[in-house]
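The complex appears here minus one protein chain, its other protein chains still in place.
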Amino acid sequence: MSELHWKTAITEVKPNKICLRGYPVDKLLGKISFAQAIYLILKGELPSPEVGKLIDAIFVSSVDHGASPPSVLAARTAASTGAELNSAIAAGVIAISRFHGGAIEEGMKLFRRIDQRIQEASGKEEEVIREVLKEMKEKKQRASGFGHRIHTQDPRTRRLFDLAEELGLAGKFVRIARGVKKALEEQLGKSLPINVDGAIAALLCELEIPPEIGNAFFIIARVPGLVAHIHEERTRMRPMRKIHPQDYEYDGPQEREI
Amino acid sequence: MSELHWKTAITEVKPNKICLRGYPVDKLLGKISFAQAIYLILKGELPSPEVGKLIDAIFVSSVDHGASPPSVLAARTAASTGAELNSAIAAGVIAISRFHGGAIEEGMKLFRRIDQRIQEASGKEEEVIREVLKEMKEKKQRASGFGHRIHTQDPRTRRLFDLAEELGLAGKFVRIARGVKKALEEQLGKSLPINVDGAIAALLCELEIPPEIGNAFFIIARVPGLVAHIHEERTRMRPMRKIHPQDYEYDGPQEREI
Amino acid sequence: MSELHWKTAITEVKPNKICLRGYPVDKLLGKISFAQAIYLILKGELPSPEVGKLIDAIFVSSVDHGASPPSVLAARTAASTGAELNSAIAAGVIAISRFHGGAIEEGMKLFRRIDQRIQEASGKEEEVIREVLKEMKEKKQRASGFGHRIHTQDPRTRRLFDLAEELGLAGKFVRIARGVKKALEEQLGKSLPINVDGAIAALLCELEIPPEIGNAFFIIARVPGLVAHIHEERTRMRPMRKIHPQDYEYDGPQEREI
Partner (left out) sequence: MSELHWKTAITEVKPNKICLRGYPVDKLLGKISFAQAIYLILKGELPSPEVGKLIDAIFVSSVDHGASPPSVLAARTAASTGAELNSAIAAGVIAISRFHGGAIEEGMKLFRRIDQRIQEASGKEEEVIREVLKEMKEKKQRASGFGHRIHTQDPRTRRLFDLAEELGLAGKFVRIARGVKKALEEQLGKSLPINVDGAIAALLCELEIPPEIGNAFFIIARVPGLVAHIHEERTRMRPMRKIHPQDYEYDGPQEREI
């Protein structure tokens, strides 16, 4: 055993056997959804059916948001120069950084800090939230997960929170997120929606996901969207075109019911 | 309207409304799985329940394969130097290239070429397969999707094919994949398993996915695995360690039942 | 000695000693230029002073070409989302692919193929070139390294070729490049300039650089330009801006003499 010997607790691979966190992968096929497998590999345990359903919804909510996010523009730009599919995806993922997709980790940290303080203050929730936001304002910090360039009410947030309620998974962190929204409204004199990042942040706090991998949920969700854009770029556009970041129109299927 | 005006058919974003291929995203939440949403965004239509189930299984099959694949080593190496989560993922995705994960596209092209030739030859399946493999051998080309460094029988393949049968989705391409396996055995004098790439290639052919995005199914599936490894690297290892590509052991949960 | 033991012939590192291709690096400092060190590390030998000078000029020629190349747009897009400096560079480098910067390798292969054929045909240069271009046209292949979106005469090409003449390094490949330009003019009925990629391709052929690393000369040259753009993006622009690929103006120093 060399001095470089190391250990990993994720997946065990032996001839003709692959166990993900202890579960033989072939036994999982057909039994759990991809989203549940993601939860398993990241968290180490299988989710309950309710948690599995919420995780599926979290990923569905962020699978794509049109052609203007910088990750899409970076991926399309790379694809347009002839980059391989995987490399164009990588260019897109590099652009999912602090100001784009990065709000989940920050939002989680904020909600957890508030929760911590509420526990210490024995439950004066509203007061604590107002205090924390006041401190943040003084340090010129913005609350992550609130406000949206396009949406005044993020349609994904409402549905994600409703679903969490239905599944019995909306607890103190959903309440905190709503409290922050209300307190921000008082502070700023205008209403900022809880955006999808803020909603996911609250729900991942409910599920006890570590904040350090919060953004991964956005990245995992968005990679398929990047693939769709790269494929469209390659099959529909000419190489080396100048990609306008805004002046495009949608010409896909009209709105339809599921 | 500028000369740079362009069109996209993937997602329509309007204030407070986001439609994926025509479907309002909030209507999809709680109704479809993440895997089904991926199918929708890539293919343009919702899958049938059976196809949805198979797609989920395809992604679950490839979510992780331990610490030795080069994509994991590249991602861990980047993470070990302090790279951001998204950048470490990007480094991993760059390493999912021709010789690692690239077999799906190649396998799909092979199976489709064989199918084309069978149609032209009015159905002499076995003969056509033998012929194609002979031609490939002459050009020193290897059949993608067969053989595995570790597994003599890939446990994922058997279960994926069984599931496809149960769901009524195993058709001519599964038959062709099995035919190629048999013909290779004759040609090489030894049995090579259909590996998971080969199995996925056959199934994506059944689902009429374009081969050009075949590898994306592997990349999408594997990103969560990369995240798990990056997170373990950051939380369990010291920075800048020398990462041995082989000399590691698994110390996670023992094998367990679902 | 493990079964994984391997060998490398690039750099030897021992305590307090670093030898690049055999030369102690501290002995090189102050004696050779960066460009000469690049030549050494890639080619294995120190260049003559003339070759060193030409290599320096090749890199200078491609250090930047304004804000519209896709590599710059990808790097700026990533930087605008808050990506780290190194990651934003990586996004830019991913976009230096087949259609952007990729012409050097292709150009080198073309010039070497022509040279090979001239040798076989014992010297009928013009004829061979015409023939090769005719064959390429039939296969709908374009000659790499000719034509430019903006320049009708690439100012870099003329000066690079003049410098190569002065240094006694312009040989058969410069002649072949000029021959291809002339033959293309006959074939297409219009004059295409030898662009900087074509010029570099010819000169790297003269220097017996392997075509497989031809594009590296462009990438190495352009990384500093990417850094300049990333730094300007971070210090002069607001985050998450929409980056128009064309509608910008230059407001730096007016034209000046060295």
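As written, the chain order gives the labels A, B and C, with residue 1 at the start of each chain.
Heads up, the rule we're going with is that a residue touches a chain if its C-beta (ideal position, glycine included) is under 8 Å from a C-beta of that chain, and two chains touch if they have at least 3 such contacts.
All values derive from a computational prediction rather than experimental measurement.
Undergrad: Check the options C:L42, C:L207 or C:M240 and report the residue that touches the missing chain.
TA: Checking each option in C:L42, C:L207 or C:M240, the one touching the absent chain turns out to be C:L42.
Undergrad: Check the options B:G44, B:P70 or B:P210 and report the residue that touches the missing chain.
TA: Of all options in B:G44, B:P70 or B:P210, contact with the hidden chain holds for B:P70.
Undergrad: What residues on chain A make contact with the chain left out of this view?
TA: With respect to the unshown chain, the touching residues of chain A are 4, 83-84, 86-87, 90, 94, 245-246.
Undergrad: Take the complete complex as the reference. Which residues in chain B touch the chain that isn't displayed?
TA: 2, 68, 70-71, 73-74, 77-78, 80-84, 87-88, 90-91, 94-102, 239-240, 242-246
Undergrad: Just the residue numbers, please: which parts of chain C touch the chain that's not shown?
TA: 1-2, 4-35, 37-38, 41-42, 44, 46, 53, 55-57, 59-61, 63-68, 84-87, 89-91, 93-94, 96-97, 101, 150-156, 158-160, 163, 166, 210, 212-213, 215-216, 219-221, 223-225, 227-229, 231-232, 234-237, 241-244, 247-258
Everything that follows uses one rule, which is that only the chains that are shown with their structure count from here on.
Undergrad: Call it same or different for chain A and chain B: same when shared residue numbers make up over half of all numbers used at their interface.
TA: Same: most residue numbers at the chain A-chain B interface appear in both copies.
Undergrad: Could you give the separation in Å between the centres of chain A and chain C, each centre being the mean of its C-alpha atoms?
TA: Using C-alpha averages as centres, the distance is 40 Å.
Undergrad: Which whole number of Å gives the spacing of the CA centres of chain B and chain C?
TA: A distance of 36 Å separates the two centres.
Undergrad: How many Å are there between the centre of chain A and the centre of chain B, using C-alpha atoms for each centre?
TA: Those two chain centres are 23 Å apart.
Undergrad: Residues of chain C that touch two or more other chains: which are they?
TA: Answer for chain C, listing residues that touch two or more other chains: 83-84, 87, 90, 94, 245-246.
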